[in-house]
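Accompanying notes for the structure given below.
Complex shown without one protein chain; remaining protein chains in place.
Going by the order they are written in, the chains are A, B, C, D and E; count residues from 1 in each one.
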């Protein structure tokens, strides 16, 4: 099968890493291709960023469908445009937040998000309500680092994640942990080992791995989102600054 | 005060009506200006349409703020981009769904949405959950007419609304009613009279009037959305097909 | 328009202040008249106090309606008798808790009440459940001062409110704040300034201003509570110690 | 033990029946005394009626405590003043709605209220939310008969209750039923027999019997409401039309 | 009346204490008989333990019904098998958790469980959701002592309970407290006295007393669980290692 990973930003510096990481999680027979946006924001850290990113995410997903991809992964822990994109294509479209949250509820009593900036708290609290599983959220803990600074000091980020994870388990009752940004996913094995050492055996999900397995499973089962929930967008006049799939 | 009404579509045929209706609801000292989108969809009837409309809604709101407007109304019963736009400006940004739902909860025990297409049901059920007042929703009733067909047969639309309203009251326990599209707002007096005649004294809110009063009240009180909930978007690289306020 | 503010206690010492404050928040064309109870408690700090106050609140509201007032404000952060009084009159009856809580949900992600005595916590937690917006309550924080002592040491009260507000924002995730007593409303500008200085830009609502704007807006729109939710009380035998509107 | 039953209205015509029925449900060693209000409404069918009844209910409960009663039952399926009265006395105060709803949740999956007038629906829906068990309410079904007409045509009332009960079980999924008015409690055996005959083995609770057993159990256990939830009302100036326990 | 108390474990060392304690709480005319399991676990501290205990609990309840008992109490603060056993017999089957939680909601605003091991938290949080009253749970506080160690150091257990109770009241807002294990019930008077002394007048329920009063009340009223919720198990082939009531 062929899976298209959309890097929903214009920043291409991590595109190669993304491609490699998803390829590692995919089965040998799964082909992965990562595409970045042509226009949009450098990173998605706000609802504004998300809103600006969604049109080209949608465009890239429609291209992927036309090119015969079997599923689309939106590689961002905001699931930007997840519901809108589903209306535009018939192949499954999955997001790492939705996939990880549901798996977290299967694996444990409550889960926490270990995220970057304080502003993420309200965002994830809204998202978990929208996804219908808010009763299972223990907390959103933030470490105070912006997305674009993660790679400049990975050790400090790892330390912050470890402290936040420990508080989420000890003080908030989290039994499963989810990173608040996919760029943190590479740190999961390190944090998991550290938690185990300290006798705090929470499960820390690698959100990229989880969403890849969901995508493959849906393709295996020939399942996609319900047409009743995501009715195909009807043809209508759309004016767009550049020629795209949805402009007329 | 000066209030900017954003008609969040490229369809300008109802722009003049919109301008007149909002002017009618505004106080004499309130100046209203209606602006339509330069690029976006002909109508907002899906999450795809909404996603395509939001970037230019945001752009128009930023322009309005720069031009000294005191508040922005997004004139669509999907509140498209409401949360995202609040991050981009400091003047109050209000939507008729949010404004009407909260007023409905103040005025009665439960409310129903009287909307257009069956697909609206899931949309409004998600929105009312996101707004935190889902326990007060009685039902979403739909009449099976697309937005762009409303004006071609207003009598049939009125009849459909009347029947749906009666069912919402009698079968679903609604005590307050909200139109699912602002283009239906002009029919509210007619439906209200008809309900009263039939001994079904539900309150049918005119969503445009309600949101105008909320905008004026916020400006009166010099209040706007919390910076903690809607932190100002930080500067970052944004690539955009045409030159706009948020492209770099 | 004419708006009647009911001071729902027998304490008249703050009646003049109340009249002035509401007049300040009203539009120039709005006439405000404040009336106190003839019988009832000195302050409303418990459900017992509330129960003892409601009959004369109802009586005063009925008088106001007969005298041509357009709306009634019950000036107390317990909304005493709000639902019962609505059954007795057809003009809008509004309470500062209900008005402020709904506006708080519009302006931010979660809100906290900054109140007086520890016993207020259960009271507000019940009220927010009844109003259907409990998911949006961050916390109820109390400063340990009884109503009748507020004016004897306003500086200590302000300090207590400031500390409680800071904790509500930092520890409970509040983005909007509401005073737990209308006598605290006069301190709102001071607390707001202090919060802004400390880099905690929560919005602190002035509950009296908010409820006055709601009352004016409802009168503007000729809207009142739904007759289905608040059916007019039918005539029946009522025995009452003194001759009032509802005794027979 | 001695239990005081408060008939929370001025209508004394059913006082003797009430006294006999509660005596029948009490243990032989339990003394029951029924007292009616001196001032208040003829019946409690609205929030207005309830508000007018509460002050004298509170007064009667305080008298009962002073006279050595061990518990107070407020004999009305609106639990009028239940929370307020608890602040005024230290002996247990129980209401048939609260008692029956909690027992219903113990005995079955969901319960319905079989009540009188359509306006009761919103009232009970609010009450069950306040009591924290709204997820267990199947429905409120109403038969369209006012309280004061129950005794004039008991057969028609029984027929209406039977039909509403059948619908509550078949259409709403109720497994336990609660009468919406204590005057209906005398019909419970008849409805229960009828349900059993039709193969609809829901449990129909006799709300008077249930609340008497709760009162006796609390006295047995020397338990009463928590002082933290119902702090004793502090002394303060209260002006009241006639000399009562709470006027000064 | 005759009430069968099932000690749902094979540990008989506390059987005599159990018998005496329940006899003390029963009315003089109530006969109590305590029976332990023939096969099952030494204690119920996990879902595994519970699962292993339920078949013989069910068997013992069926025996009790055949021998003319009027009600069954499952003496364990996990309510093991409560719902399953109700399908197997027609006499009332009650559990101390369910009984205590509902009474707690009647007596106060929120309640906390004061339990043994940290793993109990998720267990009780699930149970209170299943019972439909999760909105009323303040917290689950644990003291870190396994069931089988309670009696070896009762003073340390009492101290731990006191500290946990104080935190539940002060930090979590609990107004009523429930022991997380029936073996802690004997300490309730001591903890209650200690709380009262410290000015923390929460009500600490004796779960054994509460469930005995519920059992007696149900027998008094000739009420049992609804056949619609707990339909009698139909005859079917069951293979069981030893001959029991439900093997064929």
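The working rule: contacts are C-beta pairs under 8 Å (C-beta built on N, C-alpha and C of every residue); 3 or more make two chains touch, one makes a residue touch a chain.
Fair warning: this is a prediction, and the values are worked out from it, not measured in the lab.
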| With respect to the chain omitted from the figure, which of B:62, B:122 or B:245 is a touching residue? | B:122
| remark: Cross-chain touch to the chain not pictured, restricted to E:49, E:79, E:98 or E:220, is E:49
| query | Where the complex has a chain not shown, which of E:20, E:126 or E:196 is the residue touching it? | reply | E:126
| query | Hey, which chain A residues sit against the chain that's not shown? | reply | 27, 94, 98-99, 102-103, 105-109, 131-133, 135-136, 169, 175-176, 200-203, 205-206, 209-210, 213-214, 216-217, 220-221, 223-230
| Residue numbers in chain D that touch the chain omitted from display | 109-110, 135, 173, 175
| note | Residue positions on chain E contacting the omitted chain are 10-11, 37-43, 45-52, 54-55, 58, 81, 83-84, 86-88, 119, 122, 126, 129-130, 132, 148, 228-231, 233-234, 236-242, 246
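The definition used in the following text is that only the chains that are shown with their structure count from here on.
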| When the C-alpha atoms of chain A and chain E are each averaged to a single point, how far apart are the two points in Å? | 44
| query | In angstrom, rounded to a whole number, how far apart do the mean CA points of chain D and chain E lie? | reply | 28
| Residue list for chain A, restricted to those that touch at least two other chains | 122, 126, 129
